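Every protein chain except one is present and positioned as in the full complex.
Chain lettering (A and B) follows the sequence in which the chains are written, and residue indices restart at 1 in each chain.
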Amino acid sequence: MSKRTIIPFGPQHPVLPEPIHLDLVLEDEVVVEAIPNVGFIHRGLELLCKRKSFTDMVLVAERICGICSMIHGVGFCQATEEVMKLEIPKRAEFLRVFWGELSRIHSHILWLGLAADAIGFESLFMHSWRVRELVLDIFEETTGGRIIFDVCKVGGVKKDIDDSTLQRIMKQLTEVETEYKKLADVFINDYTIVHRWANIGTLSKEDAHVLGAVGPCARASGLVQDMRQLGYGAYKNLDFEPVIETAGDCYARALVRVKEVYQALDLMRQVANKLPKGETEVKVVGFPEGEFFTRVEQPRGEVIYYVKGNGTKFLERFRVRTPTFANIPPLVHMLAGCDLADVPAIVIAIDPCISCTER
Amino acid sequence: MSDFLKMSKTVIEWVCKKPFCKMYPVVPGKVYDKTRGCVMNDASKCTLCTLCDKKCPTGAIKVDRTGGTWEINHFQCIMCNECVTNCRPGSLTMENKHAAPAAKKEVLSMNVELKKPTPKPAPKAEETKAAKKTDTKTKTKPASKAEKKPEQTKAKKIKSKKDEKQ
Partner (left out) sequence: MVEQQEIIAIKVNDLLGKVSILKADGYRLVQICCTRTDKLTVDYTFDDAKKYKFLDYRIELPLENAELPSITSIYLAAFIYENELHDLFGIKIDGIAIDFGGKFYRIDEKQPFNNPKIANGEV
């Protein structure tokens, strides 16, 4: 009977973008079980709905996380608009999709850099973040902010993109795509990366379904699950297929994210071609009364918002269940039986966004 | 073998190029027209209506009507643009340069002098009064007496206007 030791992983670790604590129970360098522990960034943001009016809560929702900021704003606005039975203009829906897909490209390129850093490939990490800077410049040009955009509001969007700027941005995106192709080639074909990530942290299709995996984690195991197929916003007018892989290991998750960047660029081109003319916002009259659950696809997976209003300007309840929160049970399952040296690669493969997890 | 050298092309390309990183703060950062940098107030246009104080979600702007001050804490401001959109006299603007970093959190305070509502002819009467006072000193008595009369009538006119207003 070999001796069991417990090693703490986190809350500070070079591979983690945000603090999470895992107690790893080891038998001779093989992890037997992992016990997660969250709560380092619990700010109680959901309670702020009682103190900030529902129009100000968009600002709070956007600041739950820095990487997934845009889509948190879109989800909250969508939930409140459904409660108030507001129909927002078509141009606003298309613009939200435009910025949402750009946000997805930014998040995936950021993840690719972090994942390369996790296995020690620092030059690839620096080049990925160099390509990310080109995307952040587009954000700053159109919304005014690099990370927090402040562009969503209940009733539409606050800013507009005129035609000449849109044409210029599409040209910049072709440059981004050319630069990105060189990186994607390394991620897909490089010997070191394939060797470090293949057959590590395997999650079968049945386990992914039972444990409630969402996002690229689920799609890499063969589950067809993409909330954009629900057709919210402008997605009902756009054409796309979810990116699916079947291997279920860390390499498959990386492949799903690499291919989703191409899918997002294609969706942005469709939006630029189909962008209708018109208003960008609708006046908000009255207060929300009622409740609604809305599901939106973030770069990390399915996020569900619950908004309940009671007829005053303060909401009764605002609840966010983020994808990383749902991906913790699959993480605990994947860590059982792996080597200690593979733990950072597995943890980064679920794309942990812990500020979202404990808002 | 080629699988090992996938990255080498990019590495060699960037060894020969100029570095992508800029020498900030020696080279200033790139800003665009829409960049949300910091909120500035034009004291000459501000009317201390306190709308920005009420709309600010973080409480970064504090307006004191009686004291005549408008304060902003740039470190608390989240650049959400609510104050600028709701500013009635149009004195608030969102600059595209960011507020300078500092060792301590400072509050930027400015005194706003509210323009007192004065009728339009009043400045002219004052100017003519001042001009005529200097003139009366040098001129002879009968001329000064004749000039005093129109002044008195003008002064009476001003008083009556003030009475009307009150």
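Methods note: contacts are C-beta pairs under 8 Å (C-beta built on N, C-alpha and C of every residue); 3 or more make two chains touch, one makes a residue touch a chain.
These figures come from a predicted structure and were not determined experimentally.
Taking every chain of the complex into account, the absent chain touches A. For the options A:Arg51, A:Lys181, A:His195 or A:Lys274, the residue in contact with the chain missing from this view is A:Arg51. Of the listed residues A:Thr55, A:Thr165 or A:Gln229, the one in contact with the hidden chain in the full complex is A:Gln229.
Taking the whole complex into account, chain A touches the unshown chain at residues 35, 37-40, 42, 44, 46-47, 50-51, 78, 82, 209-212, 223, 225, 227, 229-232, 292-295, 302, 304, 306, 308, 310, 314, 316-317, 319, 321, 325-326, 328-330, 358.
Here is the rule we use: only the chains that are shown with their structure count from here on.
Centre-to-centre spacing of chain A and chain B amounts to 41 Å, using the average Cα coordinate of each chain. Across the complex, chain B meets chain A through its residues 3-4, 6-7, 9-11, 14, 20, 30-32, 34-36, 57, 78-81, 94. Residues of chain A touching chain B in their complex: 52, 56, 59, 63, 121, 123-124, 127, 130, 133, 137, 140-145, 148, 150, 158-159, 182-183, 185-186, 189-192, 194.
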